[in-house]
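The structure appears right after this line, and notes come after that.
Only one protein chain is missing; all other protein chains are in place.
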């Protein structure tokens, strides 16, 4: 996987890359931004002394102290609302939700407040807030601890939605998110935390701009648009499809769901003529449906076959391994969808 | 407008219809179901003594007493959770949210709890709950009191989503919703409350089944799929398009957004070859995008032109009249969209 | 225990007896001026609403003016304030231009938020008003976040948040009380107890009879005061602000007050009697202050002159608003993101 080309934001070409984990990348982005800007601080459950249930904020309390890394009570509405207040007066809160499913506990503060504040105040107040945390299935956490929520966040205007898949992108995008003057939700996936990838060493400055997709695999037969953990599944599926069927799938990593870099998608579809959007959040009224709808609004002439989407089936998420495996729109489902489209 | 044909559920053909308002229809449905079934009761703010901010529950306290029509404190999470508990042990709570925007205040109870309970318990518990209230723009209530939320509800599995546009449908569907053994959200629109339409007299039994669309206007040029207040706007637009341009739009009233009666849509599209979905909730990752995505999954061969959707622009909802008028996807926007599709 | 949630209790019957230092006469006259201004702006807005010039939900604070004015005088312009959809009085008390206020309610381009926010979303960062809110209680954690920011930065700013009696039972209040108490945030919780939440009297839904005692469960300092006496309000808020600036943490003030107009424009008011309103009119804030001023030697003509001045100012403000242009259509699409 190559680092995306972004002259202005990427580190010196000469930098020696190293392998790092996704968790480490997120942790470094937090640390470096907190060093850079005193107004950045962290709020969440177990984030300070324990370093986060998933150890993402590990070590930050030691370096920045309890004023800037704050263990909250289990009061998501309250501390999300406090993040709004702090941001309204110039701070840059980074709020951890332990599981992104708890977005629903704080939904009023997120969607009725944070997302709308700039607009409702006629632009008088803006809110540099990052909400981050892990989501997704694959570890049998069941219905209330496994949902992917990017479709929910993207439905409402006013929040940028970032879903990076690689350590490189995670670090670069989190830095951009923290520097952004708007609310950004930054969605990690529990299956990504221990994955490894190339990134510049700590303290070598780079960012990845929000709103730019990245072609992570080239191919001429079909454009597969995805992001987050599904990217890894899609790349595996693409390799298997190439090996077994000679089908060359081009994999576009959206990285940001809102705003959506449709230019990059259409550019790819112009080549392949086929479009499949894949994600783990619910299919119904979801991101994939949005990609399809935009394709027929903006680029219908490019499509040689009906555009399709693949998302989570309309079921709650079961604990039992074979049941969870069945519903996750991962490698097998992706391969099946691609084959069906190629045969049609 | 004719009453939909539903032999088993509709009243005797001989019944003399009368004109009634949407509010009255909803009120009657509540009253009749409460008479019919002692386990039906109402919870909400101002619902008992005042009879509801929009007077929808007027008179029910007098007839059924304070045990069955309960004025709650402003505690949406709490009373939504209580509705779950009561339903789990056999009651049939009908919860009023004063503005459907406050769905977000109770979102955990609605989407993480009520929607998932049947599944998480492996079918051991089911929840006959109706959540109802008014939504929508047009009266300059601004960002936090004007949102349409059916796209949000439809994203999550486990809740039926009903959005009736006429007094007849409202009464018949609310009765079905209350009798349904599953969670149903019943979405009224503030612009519909004083609209009038034909319905059988009070106490003449009929229901409208959940999950059945209804063709409210026939035409051969384009299929316009909509529901709720947009139906009225679409019918006006259709008449204007016919008068001015001779374009005959077939208007399909979805009535239920989840489950979605795609059969009726495809049947219409088979005739017209053109599909436009219209709604007032946000376009992004919304119901219209879902209709378009399903069209290309299930019926791409029927489409002679790219399917399109029209929904709320990705902005918070402004108070100022000309600004609100600008963004509501109503008659003017509908006409423009149809014309654009017919010209393409 | 006096059931201060009953609308039969007058604000003057509040339980906490504060030592009220009389304010200088000119200060009181200034306060009178602002309170009268608020009253007249609210009345003119109600009239405009009746004339169909205002849409949406418009809530006035007629009868509650002293809360806003006393509190504004007891805080600094660089303190932070949040309030509810019933927020015109707080904005005007802090110094918002009445013309911009009325224009906003009418949805005009000259409104402080270009007509996008309207009556329920008053905001004026220059005067420290950081936002009103249409969702009950949502503004309360916002103020706590501002207090947290002040604390983190080592500033001596204080946050002051207004909410109604009905707001007490939104869960987020509880969460905020706990964090504010635990972290000793420099915040003042100000409850305007007007005895109703919309059309429901608070006694019907509250398990607690003396609301101000409730926050003591968190160890929060708390008092119940006469919210219709501007000097009392000033004294209470000044004390609370002093504690907050000194790092002693939050204070809760329950101010007994009463809304003399409907919950919002168009309210039928079927839920209360004329007698009840007549009773409460005996202790309405403008009259209380007027009597106080006269007792302390102000001359009636002075007050008439103030009123006449205000009358003119309000007329001019209404005219300004009505003559203001509508916002440009393009404005519908801006301010989603800060660019």
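All chains are identified by letter, namely A, B and C, in their written order; residue positions are counted from 1 within each chain.
In this section, a contact is a pair of C-beta atoms (placed from the backbone, for glycine too) under 8 Å apart; a residue touches a chain by one contact, two chains touch by 3 or more.
In this text the structure is predicted, and so the values were computed from the model without any measurement.
Chemist: In the complete assembly, which of C:17, C:76 or C:182 touches the absent chain?
Modeler: If we include the chain that is not displayed, C:182 is the one touching it.
Chemist: If I consider the whole complex, including the chain that's not displayed, which of A:39, A:75, A:182 or A:272 touches that chain?
Modeler: Looking across A:39, A:75, A:182 or A:272, the contact with the absent chain belongs to A:75.
Chemist: Among B:26, B:61, B:88 or B:241, which one touches the chain that has been omitted from the display?
Modeler: Reading the full complex, the residue touching the unseen chain is B:88.
Chemist: Thinking of the whole complex, not just what is shown, which of A:102, A:119, A:227 or A:296 touches the missing chain?
Modeler: Answering carefully, the residue with contact to the hidden chain is A:102.
Chemist: So which bits of chain A touch the chain we can't see?
Modeler: So the residues of chain A touching the unseen chain are 45-46, 49-50, 53, 71-75, 77-78, 101-102, 105, 139-145, 313-316, 318-323, 326-327.
Chemist: Going by the touch rule given at the top, which residues of chain B touch the chain that is not shown?
Modeler: The missing chain touches chain B at positions 41, 67-68, 72-73, 75, 77-91, 93, 108-109, 112-113, 117-126, 157-158, 160, 181-182.
Chemist: Name every residue on chain C in touch with the hidden partner chain.
Modeler: These residues touch the chain not displayed: 169-175, 177-179, 181-182, 205-208, 213-214, 216-219.
We adopt the following convention: only the chains that are shown with their structure count from here on.
Chemist: Quick check: how many Å separate the C-alpha centres of chain A and chain C?
Modeler: Chain A and chain C have C-alpha centres separated by 41 Å.
Chemist: Where does chain C touch two or more other chains at once, residue-wise?
Modeler: 111, 114-117, 121, 133, 135, 171, 336, in rising order.
Chemist: Which chain B residues touch at least two other chains?
Modeler: Each of 101-102, 105, 142-144, 313-316, 318 in chain B touches at least two other chains.
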